[in-house]
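Shown here: the complex without one of its protein chains, the others still in place.
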Amino acid sequence: MVNFKYCYLGLCLIFGIFGVVTSAESGSKRDKPTVAVANYPLKYFTERIVGNHVEVIFPIPSDIDPAFWIPEPNGVLAFQSADVILLNGATYSKWLDKVTLLRRKMVNTSEGFQEQYIQIQEFTTHRHGPQGKHAHAGLAFTTWIDFQQAIQQAEAIRNAVTKLLPEQEKHFGTNFLALKTDLLNLDRRIEEIVNRRRARPLLASHPVYNYFARRYGLNIRSVLWEPEIVPNARQWAELENIIKEHPAKWMIWEGDPHPDSIARLESLGIGSVVFDPAGNVPDNGDFLSVMHQNVQNLKSAYR
Amino acid sequence: MSRAVSTPLVVGVKGSALDLVMSTLYFDDAVPELMTMAETDRIEDSGLALPIPVYARFQARGFPIVGTTLDYFAFRGLEIADGRQLAIIGETVLGAKAAEALGLGPGDFLVSSPETPFDLAGVYPLKMNVVGILAESHTSDDLAVFVDLKTAWIIEGLGHGHQDLIKNKDASLVLERNEKNVTANAKLRLYTEISEINLDAFHFHGDRSQYRLTALITVPHDSKSGTLLRGRYVSPAAATQIVQPVEVIDGLLQNIFRIKNVIDAIIMVVGIATILAILLVFALSLRLRQREIQTIFKLGCSRLTIVRLMAAEILIILVFSSVLCVGMMTVVDHFKNDLVRIAFIR
Partner (left out) sequence: MISISSLEFQHGTGEFHLRVPEFTVAEYEKVAVIGPSGSGKTTLLNLIAGILTPKTGTVSVNHTQVSSLPDAERRDFRIANIGFVFQDFELLDYLNVLDNILHPYRITRALLLNKEVRDRARALAENMDIADKLQRYPDGLSHGEKQRAAICRALLPQPKLILADEATGNLDPDNKQVILDLLFDSVRNHDATLLAVTHDHELLKHFDRVIDFQHFRNGASV
């Protein structure tokens, strides 16, 4: 009690007023900095840019759509352990509201074009896959299949990792340019394919092609079908209504559709092509090979 | 005091700086006026400091629920001793003493207390899952119930799930069951619970920047940033204030020291009186024993020996009282922090 004031003065001297403070910034002490990503395209872009200088983790299981992940503790702890958390933005990761993560570690890779986010008007909830019910309302979030946007996202990743490892700035820059070239190449190929046939009506099995359609000026109408599930009578009737005013000859699918769906569509004179947004890790190949395959598939729809 | 020293700046709504600091640093139950999350963005955007939100408004079984972010744990150097860190909303990590007092460990649950006992219109308490226990830090963090900021907002009623009414098979909920009716007792929906079933449906309403906080612990990146940041709060029109806990607590301690000085003066007077009384007792006792002294002198004891005898007696008394004193001082010293906390800080 008697020495209270002296103790305090001593502490002041020892700690200083701001001395202690920087310790709060400490992240994980590992050999390599760690970056956690919220979907596969970000994982691919990041890995391309950082090489082996940064550890890239993607804590969401490969069998679910990362946009509708129901967070579980281990996955969240993995995100917590990262120095930087790369997010897709456009309300892609709805689970962010339900977990304990540091906002200051998060980087919204689509922030650069947030003024151009697309607001979806339809307000339907539906159920598919193991993740339960979900709704496509609010902002469209499949931003990266507009490859110009993908380049901007990759650029945001480059900036984030450069901040993390400034000494690798040049290396990251070179890698980014190579990635940018690949993405521009995809962009140019699609442009070539759709050129002069942009107005051709097209169907999408799922409303995930908004940015794609906007970028390449395509005329796409969406239904809410799942590749692995054969649509019911009501859904077919709905489709038949749509094609009356939107006479599409092709439907784009997120994944390989059920053979019965293909057959029934063909009976209506509609062909099926797959354009996989590759939100999660593909079974074969990587982002680039999947996208090249997508572009290849798209050719038949615009012949 | 060391907590005030290690907390550089606190931002909160203008008002009692002491309430703000006590609530932010020691989770005092006098909750100051609340601020909004917008301030967090303002500080973050300034690039001058790291804002750590603290929302210490609710309680669970007598312990303060502290809604914050992971930065808080890193800033305070709090380590998980058992279990794991917060991951999902609805989870809680307990301070060591709170866990001990409540007898809870990872896997148990803790229900938040209603803000007032008659809060009929308020939201249901939240059943929180205990996922971790912090290592003891010998600060007020030991007595806190930590949750994610979002969990604190759920307790406030800002976030909820649409499947609040979980199909409950708990037989204790049923008051009366006949062929036509099942009557539920008051236990049904006594609290909200965030489970795997309704987690997906949990969501927040309203503008996040208007969500409320007790205060922001603000950690400037360097002392210059701290000064710049403080400069931004000098305007009398500003709704918020920025305070240095050291200054606030120092002001409080100044008062305590003032009281202490008075007490010291009283102790000094009492001390002098005690010494005089002791001298009087010795003098009287010597006078009473004058004959005895005379006797042993006549029996052949030298005056020096008599002086020695008397000195030895006094010495024995002094040694015994000193031992007693040191013993009592040691006890007081050992518990001085608790005593000070009980007396002045709680």
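Of note:
Labels A and B are assigned to the chains in the order they are written; within every chain, residues are numbered from 1.
FYI, a contact is a pair of C-beta atoms (placed from the backbone, for glycine too) under 8 Å apart; a residue touches a chain by one contact, two chains touch by 3 or more.
Source: prediction; values computed, not measured.
Put simply, the hidden chain is in touch with B once you look at the whole complex.
Among the residues B:S195, B:T274, B:T305 or B:N337, only B:T305 touches the chain that is left out of the figure. Only one of the listed residues, B:S195, B:N261 or B:T295, touches the absent chain: B:T295. Interface residues of chain B with the unshown chain, by the touch rule above, are 291-292, 295-302, 305, 309.
One rule holds in what follows: only the chains that are shown with their structure count from here on.
Those residues of chain B whose C-beta lies close enough to touch chain A in the complex are 1-2, 5-6, 8, 44, 50, 52, 69-71, 74-75, 77, 84-89, 91, 131, 148, 150, 159, 196, 199-200, 202-204, 219-223, 226, 244, 246, 250, 253, 256-257, 260, 336, 339-340. The touching residues of chain A, counted against chain B in their complex, run 1, 4-5, 7-8, 11-12, 15, 17-18, 20-26, 70-74, 76-77, 80, 97-104, 131-133.
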